[in-house]
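Just one protein chain is left out here, and the rest sit where they should.
Should a chain be cited, it is by its letter among A and B, assigned in written order, with residues numbered from 1 in that chain.
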Amino acid sequence: MQFFFEVLIGGLLAGVMYSLVALGFVLIYKASGVFNFAQGAMVFLAALTFVGLQEKFGLPLWGAFPLTLGVMVLLGIGIERVVLRPLVNQPQITLFMATIGLAFFLEGVAQLVWGTEVRRLDLGLQDEPIESVMERFNLLISKFDLVAALVAGLLVAVLAVFFNKTRIGRALRAVADDHQAALAVGIPLKQIWAIVWSVAGFVALVAGLLWGARNGVQFALTFVALKALPVLILGGFESVLGAIVGGLIIGASEKLAEVYLPSLMSDFLLKHYDISINLAGIEGWFAYMLALVFLLVRPEGLFGERHIDRV
Amino acid sequence: MLYRESGQFKTSYAADQQLFPILQDRIGVLTLLAVALVAVPLLASDYWLTAILIPFLVFALAALGLNILTGYAGQLSLGTAAFMAVGAFAAYNFQLRIPGIPILVSFALGGLTSAAVGVLFGLPSLRIKGFYLAVATLAAQFFIPWLLVKVSWFSNNSSSGVITAQPVEILGFVFDTPVRKYLFVLVVVAVMALAAKNMVRSAIGRAWMAVRDMDVAAEVIGIRIMQTKLIAFAVSSFYCGVAGALYAYAYLGSVEPDGFNLDLSFRILFMIIIGGVGSIMGSFLGAAFITLLPIFLDIVLTDGAIWLGLNLPSGTTSMAQLVVFGALIIFFLIVEPLGLARLWQIAKEKLRLWPFPH
Partner (left out) sequence: MAWKKTVAAAVAAIACIAGSPGAIAQQAGTQFIGITGYRVGPYGANGAAFFGGFVDYLQLINQRDGGINGIKLSGEECETEYNNAKGVECYERLKTKSATGPTAIHPMSTGITYAIIDKAPTDKIPLITFGYGRTDATDGRVFPWVFPIMSNYWDAATGIVKFIATKEGGDANLKGKKIVLLYHDSAYGKEPHAVLEAEAKKLGFELKMIPVPHPGNEQQSQWLQIRQYKPDWVINWGWGVMSATALQTAQKVGFPREKMVGNWWAGSEVDTEAAGPAANGYYAASLNLGGKGYPVVQDIEKIVYGKAKVGSNPKLIGTVLWNRGVAAAMFTVEAVRKAQEKYGKKPVTGEQVRWGLENLNIDAGRLKAMGFNTMLPPIKVSCQDHGGSGQVRFQQWVGNEWKSASDWMKGDSALVRKMIEDSAARYAAEKNIKPECMGG
């Protein structure tokens, strides 16, 4: 039982890490209807810029952070101006492809500027088990993951306040609801988009720092986006809450499945069909399958908006 | 002047229902085929054949398959490479395990296997749409290569999971040199492209387009949504499966499941977006563009640096290539969101009036 809880808690905490990345997707999709595949590249760019600045100018953490944030904001504004504005009113798939092009572009630029070397990102926080819990319950909980979960919680709280209590936030929600109507009541759509992309850049920076501290800052950071996609379909593309809840569900079930399912399936095959096969490693697709099955029941995701088609 | 359809009267139903109703188009297609069948093998070097033309044709076929699904039936899929993998591994196993089976039959069976898998992963499309569906097809993209790696039976228990394609032999004639392989691929692709062209204007093709444009409306006028969508998945996966088999047999020779990764799926999606969604011609144009562009960039940037006498730090050109590729994609989507096929249409309209546009 202790092992089960360990896996469950580990999974939930890992899920929070997925949610962090998924948040960026949700923000952009909500406000501009763009499925931004470049979010992974933005995470990579943010983390790389951060360590690059640290390395080059010997900046401390609190010095590099605002500078990198500045870069991400500029990037958001730039993307709105150069990519989104000319593509207004194009079909979603065209915008999606444009963001894949953008991903290539950002990956290339990031490495052109900072090089391809793998770098370590030190947040002054070791990924170690919390000893007191370890001693008392023999339960493994990572210090790092716990802090990451707190950061994610804080981020969601800040975003919630931003969306619900500020003028810009209200404008954002109006835009998300109906572009045309928002324009009609005088909300500057272009500005709003630039802001949303900047906020997504900020989220990418936070995600990049945490993921980078875990795995090192390297190209593989772009792959964290793939972990966020099932979270998105499960939680719904438009829901911040969905990103968090979806992340928790995906994280926990993915880890539990990886630990328990393959051996069950292997035993079953061996017993009934006399086939000996090691089926471990289902994590790569399990989350997608889970999301797929879930969608069959609720096609708009957990917290997504239901669209009604009219002829 | 030259490209004018006025005066070409159709006096029979047969004439009205031709694949290429305009005389000039017929001449054009025949010339193109003749050039591809005769002139190219005579003129092209081995490099052109093996490194550019064969992959171009293979990718064009895969793009065609995806275009049927995405362009005609409106179902976005990110699992193209997985269906190619199914085709390649199925063809390999049929060839391996059924003695004396003709290679083309293996290919067809490979395609059918892929179609069956496609239908399976197409089932969710009955419930979900748009990006939800796209992300759901990623399940196929990750699941299938995993299964192919796990179950070593698929790769005939090779220690690494890599399969080596058997020689392509038809009636005792072995397609082993680049020219022969090229001709083999060309014939398969040409036949399947013409079949696709025919299919999209048939009842099922029209049903696809109706579903694409508005599925609720299509249902109202009596189109069976389920059947139509699943047929689209089946046909599309069949094309991708055959493309995968060609990829293994005529292009690479040895393939591993991991070669059929998400990047390949994206590459093919790029082809149809750049080429033109919902256009047979566009699949070919897009495949040409996406196959040639990286090679072109590579050569220009590498040689350009040499000509200019720049001593760039190594790797800079590789990175610059990525940047330019991404930028060009965006640029292209902005300039011509409807793809290269649209340019071709504009050119045709201009040709109609040329040389007296007023």
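Throughout what follows, contacts are C-beta pairs under 8 Å (C-beta built on N, C-alpha and C of every residue); 3 or more make two chains touch, one makes a residue touch a chain.
Being a predicted model, the structure only gives us computed values, none of them experimental.
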Touching the absent chain when the full complex is considered, from B:Glu5, B:Asp46, B:Glu169 or B:Glu349: B:Asp46
Selected from B:Val40, B:Val149, B:Met199 or B:Leu351 as touching the chain missing from the view: B:Val149
Residue among A:Glu117, A:Asp177 or A:Asp267 touching the omitted chain: A:Glu117
Touch with the omitted chain, as defined above, among A:Ser19, A:Thr99 or A:Ser142: A:Ser142
Footprint left on chain B by the chain that the document does not show: 45-47, 50-52, 55, 146, 149, 152, 159-162, 164, 251-259, 263-264, 289, 292-296, 298-300, 302-303, 306, 311, 313-315, 317-319, 321-322, 332, 335-336, 343, 346
Missing-chain contacts mapped onto chain A: 3, 6-7, 10-11, 14, 17, 107-108, 111, 115-120, 122, 126-129, 134, 140, 142, 144-145, 211, 214-221, 223-224, 227, 254-255, 258-259, 278, 280-285
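Simple rule for what comes next: only the chains that are shown with their structure count from here on.
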Chain A-touching residues of chain B, taken from the complex the two chains share: 70, 76, 124, 127-132, 135-136, 138-139, 142-143, 146, 150-151, 214-217, 220, 262, 266, 269-270, 273, 277, 315-316, 319-330, 333-334, 337
Contact footprint of chain B on chain A as seen in their complex: 35, 82-83, 86-87, 90-94, 96-98, 100-109, 111-112, 116, 226, 229-230, 232-233, 237, 277-279, 281-282, 284-285, 288-289, 291-292, 295-296, 299-301, 309-311
